[in-house]
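Of the protein chains in this complex, all but one are displayed in their positions.
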Amino acid sequence: MRKLAVLTGGGDCPGLNAVIRAIVKKADKHGIEVIGIKDGYHGAVEGDFLPLGYQEVSGILPRGGTILGTSNRDNPFAYVDYNKDATVSVDRSDDVLAHLKAQNVDALLAIGGDGSLHIALELAHKGLNVIGIPKTIDNDLMATDQTFGFQTAVDTAQEALDRLHTTAESHHRIIILELMGRYAGWIALYAGIAGGADVILIPEIPYQFDKVAKAVDMRAQKGKKFSIFVVAEGARPLGGEMVIERQIIGRADPFKLGGIGTKLGKELEAYTKTETRVTVLGHIQRGGSPIAYDRVLATRYGVAAVEAAMEGDFGSMVALRGQDIIQVPISEAVDKLKLVPMNDPVLAAARSLGIIMGD
Amino acid sequence: MRKLAVLTGGGDCPGLNAVIRAIVKKADKHGIEVIGIKDGYHGAVEGDFLPLGYQEVSGILPRGGTILGTSNRDNPFAYVDYNKDATVSVDRSDDVLAHLKAQNVDALLAIGGDGSLHIALELAHKGLNVIGIPKTIDNDLMATDQTFGFQTAVDTAQEALDRLHTTAESHHRIIILELMGRYAGWIALYAGIAGGADVILIPEIPYQFDKVAKAVDMRAQKGKKFSIFVVAEGARPLGGEMVIERQIIGRADPFKLGGIGTKLGKELEAYTKTETRVTVLGHIQRGGSPIAYDRVLATRYGVAAVEAAMEGDFGSMVALRGQDIIQVPISEAVDKLKLVPMNDPVLAAARSLGIIMGD
Amino acid sequence: MRKLAVLTGGGDCPGLNAVIRAIVKKADKHGIEVIGIKDGYHGAVEGDFLPLGYQEVSGILPRGGTILGTSNRDNPFAYVDYNKDATVSVDRSDDVLAHLKAQNVDALLAIGGDGSLHIALELAHKGLNVIGIPKTIDNDLMATDQTFGFQTAVDTAQEALDRLHTTAESHHRIIILELMGRYAGWIALYAGIAGGADVILIPEIPYQFDKVAKAVDMRAQKGKKFSIFVVAEGARPLGGEMVIERQIIGRADPFKLGGIGTKLGKELEAYTKTETRVTVLGHIQRGGSPIAYDRVLATRYGVAAVEAAMEGDFGSMVALRGQDIIQVPISEAVDKLKLVPMNDPVLAAARSLGIIMGD
Partner (left out) sequence: MRKLAVLTGGGDCPGLNAVIRAIVKKADKHGIEVIGIKDGYHGAVEGDFLPLGYQEVSGILPRGGTILGTSNRDNPFAYVDYNKDATVSVDRSDDVLAHLKAQNVDALLAIGGDGSLHIALELAHKGLNVIGIPKTIDNDLMATDQTFGFQTAVDTAQEALDRLHTTAESHHRIIILELMGRYAGWIALYAGIAGGADVILIPEIPYQFDKVAKAVDMRAQKGKKFSIFVVAEGARPLGGEMVIERQIIGRADPFKLGGIGTKLGKELEAYTKTETRVTVLGHIQRGGSPIAYDRVLATRYGVAAVEAAMEGDFGSMVALRGQDIIQVPISEAVDKLKLVPMNDPVLAAARSLGIIMGD
């Protein structure tokens, strides 16, 4: 093992720089060189690299974002040159292998979520030595107990709830906070409990409006004139369709704001006659300095990924299992999302507290 | 001076509890009793009071919101009973005077913004002893250099910008943050400078799209592939109309999200071919624990209001002038908003930095 | 199960109020009454109770401290009346049982660390129905993967490190931060990794001065003119004695500041000729609003404790094991501290990064 390449792919996530720093520091101890690939798979296709040494990773631990840049639309197997024709895609995976070979790279460390790791797996199938590092604020990746960035996103959402709480209480309002989570409700579940929500709606549990509206009445009976709702963007009524809020590439209108939170807000205000306000937290959940928990977890992933590469355990992904970082096949992590199971202990705790889940 | 009543009116604002606490502590030193009026002018009309002593204000200094509750739709001179008929309003200002007289209240301390202070002034015209305390996160109240809550709102917006900044840079995106400020751009101006914005659009300066789009090109020339836009909700293109985002009572559709930020985002993405994302910070700006600056200012206002009452300087409002708290006639503060003047030194500093203001 | 009593014992810890709130909310769902015991075992001996209902726990989730008060010097089995004679202690455990019986309490939920749980166990031996809930910011309690409050303390320490980091770098200084941890180095280990420390000294690994001083030289070779040291208060040189810093009851001079951090600082400055500054974070680590992680964990503990009581599983303590909350005998948790084991994976990660542990 002489030289490693590292890339960050997919959406921004607090802790990316902590992983990169740990990789460089661990590799340095073993005399292994590291180069960074710019802007995710875009730089892999285009051959856009930068050397990563002690100087480059100095001071980046507390910083959000990624010093390498990222991209969540570039796929070497269906690569689009947006400067030319955005409707044409070609397979340029051979270019990735050629660039890495030309750089004498022994293995690629790919930090990413479901999409980026899927691509990494396909590159592995073509013979590239690949190690995956799980990343998603949504925490919906299989085969790992937790992804870095998730707890920071939960903390950011909880701070927003703390702020909204005082306003809701002072104005006797219903406040709805719409959070990220298209398919999995982890952020909404954890932030809702931490922020004292009365109702939490997640994609895994289609809600019944009457059950939800009942929460407001129940609160009123206890003398509480305000209610806090936390809604994952992928939440939907029983039998209803998802009304996605997030601005997604390729959608008809990426600027249409006002998803399930807004829909529910209108209905609740009409039904309860209580003033209702909706806030969509959006990209604020993705940025900023990682909390200590995520800095430690991200650092551990970075160290473990270099170890896995040194052991030659290619095609594997580092994963948290209990207190340990282990290695699992990348194939176990992708193509299936880790949703909140109905017997999840944190979900059970939410119900025990009396939080309405809508079912 | 034996007894004071205090109310908080209008929108939530960090520092309200700090004012209430200061009033009670200052009054206590002089043996003056204090009662609180619940939910702004609603409680004044309905005669809903609670005693305020040391115990009631203990521990409230760091808390957002108001322990008295507030309301931004109740006006004694055009009072609507929302439980009965929301289309009928009656003058119930005499009830306010009667309730306060029955409670042996010598003077009313009204903490509020333009609307609440206007009502206080009308009550003063009917003979009530009134002292005003200026409150608005928007900082758009005349006759005072600054209102409490403003710097906390700026800090909250700046923290959001710090988070968005790392994402914008990692993804090479244009990020637009829409902030409060229907008529005045103070929050956007200060938060924009503090958060490193490239473009700041405020209601006082109708913008020209080509000037705004130029910023992205200029950034590209300097090798910067991302841009940060801060937009007050009341910003509008030259010759165009205001596209208000905030959920306002009495509007046709209070749940319609997607104001000027969204409109501009679409146009920018189409023009620059750069991925663009929009975040609307919303009510998060109103809540949460006040920063030290606002705690000190709010405390000073509370103390000064009791002093003004003891001096019998009724009809006046306490105000910040330089380093001092002075008293000004309430009439000087209301009916006209303090907009960002074209010769404002902070605005000049923004331009000096190269920030595009759109004109 | 009709009625539960709850007390908080030992040092302050972020999340105590979250546990209390969860207990009351969970009990309320099952029609179980809850009373609080004031000031830990002090109130248990003196019969000082307060009812805990929905109103009492409203709004306490984000608040640090404990609404019940706590005490870390009162032991019913060796009770001292500090208002009378501080040198005399008597066994008043029967009073505790009598008071709880008089109140018709079916079980006691004791939230505390090693000391408080030890007392709970002794009370159980006298026939009291007891459930333990593990609490310590030090995370040094056996039988549970993690205690609530720990991650908040780590976050607080990391924020202090972030602040000190910029100063160290700007001034080319050695900065030493002394953290809590008399016997266990968990806070120092986690905060040190999260805050980018170059050296971490913990009680479990007696350090050799020359190994520690080497870190500064190694940094200099890499062009780094500053270094960050994190030192647990219980750290000590190989063969040396512990120089405890924390202000401890019963110590000869509880006000003597300047423990191992100061000692090391002097030696380092003399040896390296680099300006060195020492900060002792102290009680700031114990207070403040819990982060989301601890709010969720504390809430889960509270819910689980009520469930354990309903199941009649007395003498047990709720504990985190992997992702689950389980019940373990209290006896497994006390009388032995959970130190950082030499094969701890996080310790290994620290070493992998090149962090000097002093051995």
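We just call them A, B and C in the order they show up, numbering each chain from 1.
The criterion applied here is as follows: contacts are C-beta pairs under 8 Å (C-beta built on N, C-alpha and C of every residue); 3 or more make two chains touch, one makes a residue touch a chain.
Keep in mind the model is a prediction, meaning the values are calculated, not measured.
In the whole complex the chain that is left out makes contact with B, C.
In the complete assembly, the contact with the undisplayed chain comes from C:Val278, out of C:Ile32, C:Leu61, C:Ala188 or C:Val278. Across C:Gln55, C:Thr167 or C:Gln323, the residue that sits in touch with the chain not pictured is C:Thr167.
Note that of B:Lys3, B:Lys25 or B:His172, the residue touching the chain absent from this view is B:Lys25.
In the full complex, chain C touches the hidden chain at residues 8, 11-12, 16, 39, 63-66, 69-72, 82, 156, 159-160, 162-167, 169-172, 175, 247, 249, 254-258, 262, 265-266, 269, 273, 275, 277-284, 286-288.
On the side of chain B, touch with the chain left out of the figure occurs at residues 22, 25-26, 28-29, 54-55, 58-59, 61-62, 145, 151, 154-155, 157-158, 162, 165, 169, 190-191, 193-196, 222-224, 289, 291-293, 295-296, 299-300, 303-304, 306-307, 322-325, 345-346, 349, 352-354.
Keep this in mind: only the chains that are shown with their structure count from here on.
Looking at the partners of chain A and chain C together, they share no chain. Compared with chain C, the chain whose C-alpha mean position is the greatest distance off is B. Chain centres here are Cα means. That of chain A falls 31 Å from that of chain C.
Of all residues in chain B, none touches two or more other chains.
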